[in-house]
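The complex appears here without one of its protein chains, the remainder shown in place.
For reference, chains read A and B in written order, and residue numbers begin at 1 within each chain.
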Amino acid sequence: MALSTTIGSKRGENGGTGYLVPAFSLVLLFFVVPVVMLLLRSVTEPELGLQNYAALLGSTTYLRIFVNTFAVAGLVTVISVLIGYPVAWLLSIMPDRWSRLVLAIIVLSMWTNLLARTYAWMVLLQRTGVVNKTLMSLGLIDKPLPLVNNLVGVTIGMTYIMLPFVILPLMGVIRGIDPAILRAAALCGATKWQCFTRVLLPLSLPGLAAGALMVFVMSLGYFVTPALLGGTANMMLAELVAQFVQSLVNWGMGGAAAFVLLVVTLSLYAVQLKYFNPYRGA
Amino acid sequence: MTDAFLSIRGIRKAYGAVTAVKNVSMDIAEGEFMTFLGPSGSGKSTTLYILAGFQDPTEGDILIRGKSLLSTPAHKRNIGMVFQRYTLFPHLTVGENVAFPLRIRRRPKSEIIERVRAALKLVRLEGLEDRKPANMSGGQQQRVALARALVYNPPVLLMDEPLSALDKKLREEIQFEIRRIHQETGVTILYVTHDQEEALRLSDRIAVFSQGEIDQIGTGKELYANPATLFVAGFIGDSNFIDAEVIAVDGANAKLALPGGVQVAGVPVHGTARPGAKTSLMLRPERIDIELGTRPGHLSGTVADITFLGNNIHLVVAHERAKPISVRLPFGHSALDGLTSGTKVTLHFNPESAHGFVDASTSGNG
Partner (left out) sequence: MLLDFDKLGALKPFLVGLTAIVCLFLVLPIIFIAALSFGSSQWLIFPPPGWTLRWYHELFADPRWLYSALTSLKIAAIVTVLSVVIGFLAALGLNRGNFLGREALRALFLTPMILPVVVLAVALYALFLRLGLAGTTIAFVIAHLVIALPFSIISIGNALEGFDKSIEDAAILCGANPWEARLRITVPAISHGIFGAAVFSFLASWDEVVLAIFMASPTLQTLPVKIWATLRQDLTPVIAAASTLLIAFTIVLMLIAALFHRRRKK
């Protein structure tokens, strides 16, 4: 047994703490420090005080952006979960041949460049795009629907990106459930619906909660897709931060908005760590 | 101290509040096969790792041929080691595994090929240079590890429970191989195990470890016949322990009072013996003789179990006031005729072959 790893270590010979210095310096200097500095700017520019936060949380324009961000994130999460759960379910029990194909498609879509995928939806959803043309030729509508630069476009685009992040963890969890349990439930006389609501759903809840939370948090902080597919009416928080910093060069407000985003994200993770720990033992 | 080949002096290893090795010292002769024997946690593996160079001792020193080893880093100590898990390099073939130490030492290629061949021949795996470890059995892998440890002719070979992962029959086979290789090469071996049978089979001398200290060092025979402590007596071979009390002391012997009013004089005793001191009387099962019926003044009991074990019979004799006593009789012993469960028997033994171990906590400051 390599005692040297478990009980103390000879200095330097076993990968001592010195090896952590490069990574630590990098993370400290170029992650922790800049973020803290940004936070400091939010309370010192243009003058010392919390006036940036007051402006941010007090004005209706900004509040609307906050609400919109949460609303979109929530909407995307709900839709992704509703669509993703059945897919994850089927994936867990499909024969290998097909599940490998479906998985390959999901992984491929995840790794495909974000901009490329968003661009695809920009083209598909435009007034003269395929979606509108198909709907018109099917006679469902007589004028093209505005599908981009609004909530619809953002939701479709973001759901497209978030689906794999719900499906994959959920699939992992459902795969871990012993089918015998469901069979036992059926034998006990439960109907399909009861089996689902009383057995399958509760057992898969940890994976579901984890995936949903992850999607929600990611959607909150998303920048590219909302900026391209959304309009100015439904700007989200990330774009607000960018606008403060790039267009308006208002570091105080930009820092404040960034910090709000940061705090919300961290709090949600803390909640997840406390209540849902599907990947630790269980 | 003398100019022993390998000298371990006062080694102590403490991790904060825990002391794994309290005080280990011994001298080992060149070419000797020394076994560290003891239960897990007794400090034997830690001592071995200090020798290998993977741990620094808190105190103490280790000398080879009079020169201290501690200032040399592990990779320069030129010591061979075989672990419990085979630790062959998975991405190299058998030949490349065995050649590795020679490559590191930058030996010329022709020499490497020759020495690898010789090493594999030593462990009886010649011709298998191109196999990958994953395609070999546990026993074969361990032999490759042995070849790799010996190919650079180290003065000392360390072995940390190398056979624990193998099944019994394979273990015995490789024990035989290890003994043979020891005789052929003459390398000094330090072997760690918790299996006393293995220790007895392989070693020249055995050091019995208990709670970070050495209770006794000696040949197997010495440890068996004259155990110095209760622990050694119980760890090596089978033994019975009967609660007794000292009545009188006579030099190195004592007169003990046994349960049931029996008294025995002339028992070699270890520890500070005083009248009234609580003592454990140790008896080896094969040193007890049986007589049918009871006799006053002698230990007696009722036969509770009889097991036929081939060349000997194992009896368990229940005693009213002591734990059941284990007795071994050779096949064909006269008392065995008509012996059944429930028979009353008297136990006879020679006091000189027994040992008394004074309970350290009741003998006062000793």
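By definition in this document, contacts are C-beta pairs under 8 Å (C-beta built on N, C-alpha and C of every residue); 3 or more make two chains touch, one makes a residue touch a chain.
What you see is a predicted model, and the numbers here were worked out from it, not measured in a lab.
For the chain left out of this panel, the touching residue among B:104, B:252 or B:265 is B:104.
Remark: the omitted chain is touched by one listed residue; of A:23, A:48 or A:138 this is A:23.
Only one of A:71, A:135, A:182 or A:205 touches the absent chain when the whole complex is considered: A:182.
Within the whole complex, the absent chain has one touching residue among A:54, A:67 or A:130, and that is A:130. In the full complex, subunit A touches the hidden chain at residues 1-2, 4-6, 8-9, 12-20, 22-24, 26-27, 30-35, 37-38, 41, 83, 86-87, 89-95, 102, 105-109, 111-117, 119-124, 126, 128-130, 133, 160, 163-164, 174, 177, 179, 181-183, 185-186, 192, 195-196, 199-200, 217, 220-224, 228, 238, 241-242, 245-246, 251, 254-255, 258-259, 261-262, 265-266, 269.
Take subunit B: the residues that touch the chain left off the picture are 52-54, 73-81, 83, 85, 87-91, 100-101, 104-105, 145, 148-149, 152.
Here is the rule we go by: only the chains that are shown with their structure count from here on.
Each chain gets one centre point, the mean of its Cα atoms, and the points for subunit A and subunit B are 61 Å apart.
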